[in-house]
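Reading through the C-alpha cells given below for one structure.
Note that one protein chain is taken out, while the other chains of the complex remain in position.
Chains: A, B and C, in written order; residue numbering restarts at 1 for each.
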Amino acid sequence: MWDFPLFPSQASTNAPRLDALMLFEVGVLIFFSLLIGVLVVGFGIRFRRGNAVDRSNPPTHSQSMEVVWIVIPMILSILMYAWSTQLFFDLYEAPADAAQVDVVGKQWMWYLQHPQGRSETNELHVPLGRPVKLNMTSQDVIHSFFIPAFRIKQDVLPGRYTSLWFQPSKVGVYDLFCTEYCGTNHSNMIGKVYVMEPADYEAWLSEKGVGPSQAEEGERLFVQHHCAGCHRGSQTVHAPKLEGVYGKPVPIQDGKDVRFVTADDRYIRDSILLPQGEVVAGYEPIMPSFKDQINEPDLLKIIAYIKSIANRETSQ
Amino acid sequence: MQHHHQSSQLHQSAEAHEQSHHVIAVKTYLMIYLALMLLLALTVGAYFLDMGSHQINLAVAMTIAVVKAVLIVLFFMHVYYSAPLTWITAVGSLLWVGLLLAFLLADYFSRGWLDILGK
Amino acid sequence: MQASTSTLPDAGTGRQILLSHFDDLDQQHLSSNLGMWFFLVSEVMFFSGLIGAYAVYRALSPVAFERASGHMDLWVGFFNTLVLLTSSLTMALAVRCSQIGDNRGIVRYLIATAVLGTVFLGVKGFEWKQEIDHHLLPGPHFVVPAEDAEALRAVSVGTDGQFDPVKYARNLGHFQMMFVLYFFMTGVHAFHMIVGVAAVLIFAVLAQIRWFSGYGTTQIEVLGLYWHFVDVVWVFLYPLLYLIG
Partner (left out) sequence: MSASAHARRDDGRPADYLSDTSVASWLLTTDHKRVGILYMLSVTLFFFVGGVIAGLMRLELMTPRGDVMSTPDAYNRMFTMHGVIMIFFFLVPAIPGVLGNFLLPLMIGARDLAFPKINLLSWYVYMIGGVMGVWILVYGGVDTGWTFYTPFSTMYSNTYVVTAAVAVFITGFSSILTGLNFIVTVHTMRAPGMTWFRLPLFVWSHYATALIMVLGTPVLAISVVLIGLERLFQFGIFDPKLGGDPILFQHLFWFYSHPAVYIMVLPGFAVISEIIPCFSRRPIFGYRFIAFASVAIAIFGFLVWGHHMFVSGQSMYAGAVFSILSFLVAIPSAIKVFNWTATLYKGSLRFDTPMLYAMGFMGLFTIGGLTGLMLASLAIDVHVHDTYFVVAHFHYIMVGGTTMAYLGGVHFWWPKITGRTYSELWGKLSALLVFVGFNLTFFPQFLLGYLGMPRRYFEYRPEFQVLNVMSTAGASILAVGFVLPLFYLLLSLRKAPDAGPNPWGATGLEWQVESPPTTHNFHEPVLVTCGPYMYSPEEAEREYASQHVHTA
C-alpha cells in the first residue's frame, strides 16, 4: 500500500541541479504560505471579537511596510529567475561531443533512430554518462517528449526541428511520456528509456536478429516505392544510379548554368520530396515528388539505405 | 458616513459638457480633407520611389498612414477637442497593438540566435 | 479654438430625451461617446490579431508578400482610399449638421456617406471577383502564377547560397498566405462597411422623419466615430496590402 513514490528518480546530470532549485522554491513557497497562514490564524485568534486586546488606532497604511513587502519578494523573484534561467540555457545547449539520436513523433508512437543505424519504437537505449542529443520532428500534430527522471521536456513540432539533450547518470529503466495532447491515444504515446552501462550498450547496438537494420529496411522501401524501377538501370527511364552518390558533389542544372551541390542528408531528402527543386544535370525533371507519400521514419530509412551504398561503385 | 443628498448640481461630469459639443468650422474639415488627399498622393508616390530598401519603404508608408490616422482621429473624431480620457483611450489602443506586435515579433526574430535547433 | 458655447438643440426643435437612469444630458452624451470609444478599442484589438499574423509571415517571407501584393491593383486601391476618405469628410459634416441643428444637412450628408460607402463596396467586390477569376482565392483552386513561382524560386537560397527547396516550398506557402490575409482582412473590413452603410441609411431615414429628439446629436456623433474608425483601418490596410515593394 505504501509502496508508491513521492519523488521522481534522479537519473541525469540535470536532475539533481533542478531538484536543488525546486527545493529552494518550495522553501520560498513554504515560507510565504506559513507566514500568511500563521498571521491569518494568529490575528484571527488574538483579535477575535470579544477578546480584550488593544485595538486603538489600527494602522490604515504604511509606506515603509509596503516597501518591505515589495522589495523582499522582488529580490527573491530575481534570485529564482536568475537561477532557473541559468539552468534552462544549460538544458538546451548540448555539448559538442553529444551523440545524436533522431526522434520522430507521430500519432501515437515515438520513432527513434540511432546514428549507428539501429532504430527503435517507443524505446530508447542510451549509454550511461555520455551526453545524448535529440533532434526531433513530428509527422502530424504537436507532441512533446518528456522523461521525468531526466527532468527534460521539449515539444515536437510538425514542419520544424527542435532539440534536447541529456546526460544519463544512473542505470535503469525510465518512463518516456508524450505530454502535449495529441488526440485519442495521447496517454498511450509512452515508452521506456533504458540507461545502460556503455559496454552493454555497445553490445545492444551490435545485437543482431532484432530485425533488419535501418538500411535494410530502407532498401526494402526503396523497392516498395518503385524507386528501384527507375534508379536501378531501367530501359525506358533515364535516371541516375544512386550508388556512390552520397557525400559527393552532384552537378545541378541551374538555368543554363550548372552548379555543384554536396549530396548530404538534406539534399537526398529534398530530392525525394521536392525532386523538381534540384535537377541533376543531364536528366529530365521527371522524378515524381514523394511528398506526403513517404512518412518521416521511412524517409530516414531510405536515406540510410542511400548512405549505405555510398561506397559502392556504380556499374556505369 | 456616506449620505444621500438632494443636489445633482454637484454632479462631477461638469467637465463633460465642454467635451462634447464643440462645433468645428467647415473650413477646418476641408483643410483636413485636403491634407489627407495630399498624404494619399504621397504614399503612392513613395511606393514608386525606390528608397534603397524595403524596410525604408515600409517605414515611410506606415509613417504616412499613422499621420493620416492621427488627422482623422484628432479632427474627424473630435479627439483634439475632447477630454483627456478620450486621448488616453485612443493612444492606449495603439499602444496595445504595438505591444502585441513587439512581443510577438520578438519571438520570431530571436529564434535561431542561439545555434540550437528549434530555439 | 471656438468657445464652447452650448449648441445643444433646444425646445422648439425638440430637446434630447433623457433616459431615466441618467442624471442629465451631459452624462448621457458622455456615456454613449465613451461607450463607442471603448467598443472601438476592442475593434482595434480584433484587427491587431490579424496584423500580428501579417507581420509574422511578412517578416518570414518578404518577397512572397511583395509578389502577392503585385497582383493587387494599386490604382483601384487608390481610388477606394480616396472614396473612403471623402466619405469620412461627408460623415464629419453630417455630425456637424446635427450639432448646429441643420436637419436637411444631416440627411444630405448621410446619404452622400452611404453612397460613397456603397461605391467602395462595389469596387471592392469587383476586385475580389477579378482575383477569384485569376485563381487567387486560397484553397484547392489556388494557383501560384508561373512568373511568381519563378521569382520565389530565385530567392529561395539557403545559408550556403544554394537553392533550398524547403525554403521554396515555404515561400510558395507564404505567397498564398498573403492572399488568405488579404481576403480575410478586406473581408472583415467590408463587413464593417456593410454594417456601417446600413446604419448610415437607417439614420438618414430616421433624421428625415425627425425621429430623433434634438437632431440625434449623440447618436449621429457615435455613428460618426464608428465610420471614421472603419476608415482608419483602411488607411492602414491600403499600404499593407497594396503598396509592398
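A few comments on the model shown:
In this section, a residue touches a chain if its C-beta (ideal position, glycine included) is under 8 Å from a C-beta of that chain, and two chains touch if they have at least 3 such contacts.
What you see is a predicted model, and the numbers here were worked out from it, not measured in a lab.
Remark: the absent chain touches shown chains A, B, C in the intact complex.
Remark: the omitted chain is touched by one listed residue; of A:13, A:84, A:169 or A:276 this is A:84. Only one of A:8, A:129 or A:244 touches the chain withheld from this view, namely A:8.
Summary of contacts with the chain left out: across C:48, C:69, C:113 or C:217, the touching residue is C:48. The set of chain B residues touching the chain not shown comprises 1-8, 10-13, 16, 85, 93, 96, 99-100, 103-104, 106-108, 110-114, 116, 118-119. Within chain A, the residues in touch with the undisplayed chain are 1, 4-8, 18, 21-22, 25, 28-29, 32-33, 36-37, 39-40, 43-44, 47-50, 53-62, 65-66, 69-70, 73-74, 77-78, 80-81, 83-89, 91-92, 107, 140-142, 144, 146, 148-149, 151-155, 157-160, 162, 175, 177-188.
Touch with the hidden chain on the side of chain C covers residues 20-21, 23, 27, 30-31, 34-35, 38-39, 41-43, 45-50, 52-53, 56-57, 60-61, 138-140, 169-174, 176-177, 180-181, 184.
Everything below uses one rule, namely that only the chains that are shown with their structure count from here on.
Inter-chain spacing, taken between the CA centroids of chain B and chain C, is 15 Å. Chain centres here are Cα averages; for chain A and chain C they lie 45 Å apart. Shared interface positions of chain C, i.e. residues touching 2 or more other chains, are not present. Every residue of chain A that touches chain B in the complex is listed here, in rising order: 92-94, 135-136, 154, 157, 160-163.
For chain C in complex with chain B, the touching residues are 1-2, 4, 6-8, 23-24, 26-27, 29-30, 33-34, 37-38, 40-41, 44-45, 47-49, 51-52, 55-56, 59-60, 62, 66, 74, 78, 81-82, 85-86, 88-89, 91-93, 96, 99-100, 217, 221, 224-225, 228-229, 231-232, 235-236, 238-240, 243-245.
Looking at the complex, you find that chain B touches chain A at residues 114, 116-119.
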